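Missing here: one protein chain of the complex. Every other protein chain is in place.
Chain lettering (A, B, C, D and E) follows the sequence in which the chains are written, and residue indices restart at 1 in each chain.
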Amino acid sequence: MVYLTRRERFNAAHKLWVAEWSEEENFRVFGRCANKNWHGHNFELFVTVKGEPDPVTGFIINVKELGAIVREVITERVDHTNLNLDVDFIPKDVQPTIENLVMIFWRELEPHLRKRGVQLHCIKLVETENIYAEYFGPGG
Amino acid sequence: MVYLTRRERFNAAHKLWVAEWSEEENFRVFGRCANKNWHGHNFELFVTVKGEPDPVTGFIINVKELGAIVREVITERVDHTNLNLDVDFIPKDVQPTIENLVMIFWRELEPHLRKRGVQLHCIKLVETENIYAEYFGPGG
Amino acid sequence: MVYLTRRERFNAAHKLWVAEWSEEENFRVFGRCANKNWHGHNFELFVTVKGEPDPVTGFIINVKELGAIVREVITERVDHTNLNLDVDFIPKDVQPTIENLVMIFWRELEPHLRKRGVQLHCIKLVETENIYAEYFGPGG
Amino acid sequence: MVYLTRRERFNAAHKLWVAEWSEEENFRVFGRCANKNWHGHNFELFVTVKGEPDPVTGFIINVKELGAIVREVITERVDHTNLNLDVDFIPKDVQPTIENLVMIFWRELEPHLRKRGVQLHCIKLVETENIYAEYFGPGG
Amino acid sequence: MVYLTRRERFNAAHKLWVAEWSEEENFRVFGRCANKNWHGHNFELFVTVKGEPDPVTGFIINVKELGAIVREVITERVDHTNLNLDVDFIPKDVQPTIENLVMIFWRELEPHLRKRGVQLHCIKLVETENIYAEYFGPGG
Partner (left out) sequence: MVYLTRRERFNAAHKLWVAEWSEEENFRVFGRCANKNWHGHNFELFVTVKGEPDPVTGFIINVKELGAIVREVITERVDHTNLNLDVDFIPKDVQPTIENLVMIFWRELEPHLRKRGVQLHCIKLVETENIYAEYFGPGG
């Protein structure tokens, strides 16, 4: 098995806010991340697939095709959006934390890669230079 | 003259939108940056001062004090905010582009540094790994 | 399982030196790292925890709280210190190599995270842009 | 077990081209990577070994020795070369993709580390800031 | 004046070789950079323009348009090429060193930016993490 990773990027706004809680409770738990008028990040998304390189092309998957799939299925749909309001595949009642986003992105992306004959290994999402989350799938 | 630079960071939402223009015109000019529900970035702010190092301490200014001033005067007031709506010193009728922000940050920060006896040399603001703006003051 | 990583930083002096060895032997094995008057590094510490995101907050642990724990338990106690002399939880007869430090940091940090209900997954310590060590615990 | 990683770098030319295919077919599959007169990259090679730190030195292996082995066995032989034409241990009928190179580098490097009493864990090869491959050995 | 910088990237092969010199002389002066079968790099190109931000849009130039111009005029024409052989605007009798390339790129790009009403300030070309060149124009 060889592992191949492609990075794509997107810039988005979000906030962390539980509708059932008071404003005070939201600020106590989420701090500045609960700012009413949102804040935002440059997100870096690393998608890792695994497989045997093709004996002729040397590719697990052409990394340009991998990039095109990731952009079409994920980053084009979240780039320059509000992650709480604008993205159809992010449930409205789920906090857009990076822990939740890596699972949501996996569910969205995995079928497209499987259909293409490629095994998804890891979704990594970097929120700042100090924070990132990783997900290796439902069995991971 | 020696130049000393301090980096601080903040995460914020913004959009580019001219109220006098139609939606169509805004999207034609600003593209996705006009997304109604905002988007956001991890901004990196580099503040450069210049001067002669103190013969005893070897400091132009204690870089920790410089960081504290930049945080108090700028980054604490813009971090986890919406740059269009939430920041009192960013005029509401000015687009929060990095070109405008470096001038606005200069005007806000320079008096505090001058009062402290330090000469501001440059404000650099990095919006993504591919884009940044710099300002060297009204005479620069 | 989702994995969440927090980076913290510290700057410290150290040297590699076996008291039982001659100066010649120390320099033969450790080279310049045996410099009598120490040398130092900017260390980057990556702490990875794992768990199920909370269904309400979307957090494994609030990443700010994770950062606060790492700073209180580790980085505040090693930052701007001499790792051979100044840190009570680094045994005096153990070389402060990054291989040893990741195990020492694990032992120090793991109980605090377990008490908090969080499972530590990995300690990664970066010494220079070319060198880092990782530890996944006693069973890893 | 502790994991220790060393980064080395090399700059090389290559192209992706299947001799049995027409020019049209090569460009359809490989795109610009099939450019007749080559293109090139700054490659970053991360070599990870694992083991128990020596109780006296605190080393799995002296990281400088690890760097010297990686340079002698791999990077000195590929740096400033053409990966298709110039490197004796890269088979001429194998595409120099990063997926193939991580396996080829493993086969070349692993015996040298085993002879030295060190267990190779991972070969990671970064081609651009957006693309990398990893290999954990024949059983990985 | 505000300065705005856009980064674009390209990957290319080249070699340093003076046709009038012997092979021995070429290797004496250029070392491994004279490798007959080429080597290559990931180049990073930073283009800095200067001007007054437009009072309505806040732009010196829309940074996406700036990127499009740089890609059309420079990086699309050098990406995945051989800088010695494939690029019409790089003279065949000039060494493709970064010192020469920043001047060649300036000559190629400046008229396009001037025609667009934008003043070019600096071309910076990064060859490796350790080496870069900058050019501020014929009067710089």
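By our rule, a contact is a pair of C-beta atoms (placed from the backbone, for glycine too) under 8 Å apart; a residue touches a chain by one contact, two chains touch by 3 or more.
The structure presented is a predicted model; accordingly, all values stated were derived computationally and were not measured.
**Q** Out of B:60, B:74 or B:123, which residue would touch the omitted chain in the full complex?
**A** B:60
**Q** If the hidden chain were put back, which of E:10, E:43 or E:135 would touch it?
**A** Per the contact definition at the top, the residue touching the missing chain is E:135.
**Q** Given the full complex, what residues of chain C touch the hidden partner chain?
**A** 9, 11-14, 31-33, 35, 37-42, 79-82, 85-86, 128-129
**Q** Touching the hidden chain in the full complex, which residues of chain E are there? Just list them.
**A** Those residues of chain E that touch the unshown chain are 16, 18, 29-31, 94-100, 102-103, 129-136, 140.
**Q** Considering the whole complex, not just the chains shown, which residues of chain B touch the missing one?
**A** Residues of chain B in contact with the hidden chain: 1-8, 53, 56-60, 62-64, 67.
We adopt the following convention: only the chains that are shown with their structure count from here on.
**Q** If you line up contacts by residue number, which pair in A-D, C-D or D-E shares over half of them with A-B? Let me know.
**A** When the residue numbers line up for over half the pairs, the pair is D-E.
**Q** Mind checking the centre-to-centre distance between chain A and chain C? Centres are C-alpha means, answer in whole Å.
**A** One centre to the other, that is 29 Å.
**Q** Which chain C residues reach two or more other chains?
**A** none
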